[in-house]
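Before anything else, here's the structure in question.
Note that this complex is displayed minus one protein chain, with the remaining chains in position.
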């Protein structure tokens, strides 16, 4: 398959935006393979994702032309080349189901990325990470060592050229300083249907409340705990026959699927964040 | 079909409970059509539902025998005859989708009840109620008239011999005095996936938070708002393309289905409440 | 809300189609409220739906201009005005759940249509139809009377100005002659997950096969039984505890929801058929 480019745009809504982008691409002879747009009428915003083949396409000239048009129209935009393969790091603690799922899918070709680095605050993930060819580092975190551990994490991320961090049931809270280094580039999975059961031990809280469905949520990490823009959520039915350990077991399947979908969409440049929400171009 | 009896039991768990109940029923020659039991190992509780045909069955003698055995074993129990058809009242405001669904299902034979009475704080439901043969009363509620309106509601319920009240998107909060008159006999539907988005305007709150699924919850009404034992919940997927009005529209389908399932199970004596939770014998 | 126009296009895929349509609309000052397009790369086809406000828009001039451009680009197209409110007839037999759902939703405002006519081969639906203000005609069908009944049905449809027929669990098979009169304008619901369990008594067949989910399918009617383009499908979980009558009861909820979604989408001009498949612009 030819390599493609993806243009992600968001801007105040006005007439002629689609015409403007589509016409410019047509002028350059682009062979568009996917295009989707969205208007948030309430917020007065416009969002667009367009993907086209790069063969026989003068990307440099287009980019210059487009930049000036975008400035005119108050567009924020990102131009991504699918020939660039992002480098992703996974943070993990002792539960390995999300990590195992991500590494297997990456091998299967579901994810447009490489995963050179896995960091754990426990050593449990070492064999799995190494089996899949990722470097593994164990950096235990205690209140005393947290600052030092984060400094080392940042050093490893930087050394490995990582641009996206996935918290695959990583049971430590990152500091604002860390988060600010990777804005909209840290994806977490929370083991509840947010905003229900924020914080620790959500399955226990769900069991106590007697809910009939449990959920999981993947989201971008912001400084407010479990409050970042939601990317994906899913639920599964439970009954009175399910004890807490059954919730935990059933929840594992949700966690890995909502996290993997979030990662896949991020890597395919299908997500546009705005305010505390996301547009997912599917 | 023969008429049947249903026995609902809950008690501290101990050895021999199933044997005890099953043997007594066998001694009386019961033809059991359904039986289910549940143990909550953590709470040390036992729950049982058993249904059997009443033809050639000496119910009076059985009941006396069972009562003494139940006392011995610390059982709380209810014996229900399916030949008794409960009388149900529906409370409604201006949204009629839950009411329409309940009335239609009742006509179809899904619900083991009659619905002699519909009460609204607006008059919108009058034609629909009357089309289905229910008496309709409009009792507007304002802070000033609330006490008087509730008194009139109670009088109507009593006059109609109602034993179960269904709040079918009834937009008023009942007073504790009212609720105490119908313990575990008022079923409400809340238009969110509880415990997320308690209180007013949950679809607006869900839209603001940017969730990817919306839900609805049916529950028994207790004095704590939206906090009673959950009977049923369901969710539907939404996307960035859905505006608040789409959430409201999609939510309507959830509301009516979770409310109708709750009502059906209650009427078939499939629900046992304990603490703030429910066992649903399906 | 302003009234809007919807343009539905399908044609061989080529470069510049979006630019072409979007630019022409922009030239006429259209305020686009929704736009979506789809490419079937395998079939080499392009599909587009665009909706815009008609206030201050010169529709006549646009239409003429667009028609010539469309001819150039080999486009098949339909231009629909949302100010036109389609007239829909419902065909029904003895099961009324789909009819009740459609009539209630129509009243609620979910459907962009009027429903002047309900035709049954039994009389069961008469009160419900009349309660909702629709004319009801009972036209029994036997092998001997079928031709005459269809002639009468066609006459009634024509007299009522009906442009869409919905088979709401109508248990008669229409003749090819009838179907040809309403190409892509008859929507049926089949009570199975097609293509499983084509034909009569699908719940009995599903029960015999021991499936763990049952389904329902809404589709356009073509001359091949249960083989027309699928519009919507849904399923619900069943278990060994469910007897055939439980399947039938649970299935009713599926039937009405897949049929109502199909009707809603058709009326909002969100469906484009091609070959034996559909594109649903959501």
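Labels A, B and C are assigned to the chains in the order they are written; within every chain, residues are numbered from 1.
Heads up, the rule we're going with is that a contact is a pair of C-beta atoms (placed from the backbone, for glycine too) under 8 Å apart; a residue touches a chain by one contact, two chains touch by 3 or more.
Quick caveat, the model's predicted, so the values are computed rather than measured.
Across A:121, A:217 or A:257, the single residue that touches the chain missing here is A:257. Across A:110, A:135 or A:227, the single residue that touches the chain missing here is A:110.
Note on the undisplayed chain: of the listed residues B:25, B:98 or B:157, the one touching it is B:25. Although one chain is not displayed, its contacts with chain A can still be listed: residues 96-97, 100, 104, 108, 110, 127, 131, 241, 249, 252-253, 257, 282. Although one chain is not displayed, its contacts with chain C can still be listed: residues 38, 40-42, 47, 193-197, 209-213, 215, 229-235, 239-241, 243-244, 275-280, 282.
Interface with the hidden chain, as seen from chain B, comprises residues 15-16, 18-20, 22-23, 25-26, 29-37, 39, 41.
Criterion: only the chains that are shown with their structure count from here on.
Rounded to whole angstrom units, the spacing between the C-alpha centres of chain A and chain B is 41. Averaging Cα coordinates per chain places chain A and chain C 37 Å apart. Multi-chain contact residues, meaning those touching two or more other chains, occur in chain A at positions 41.
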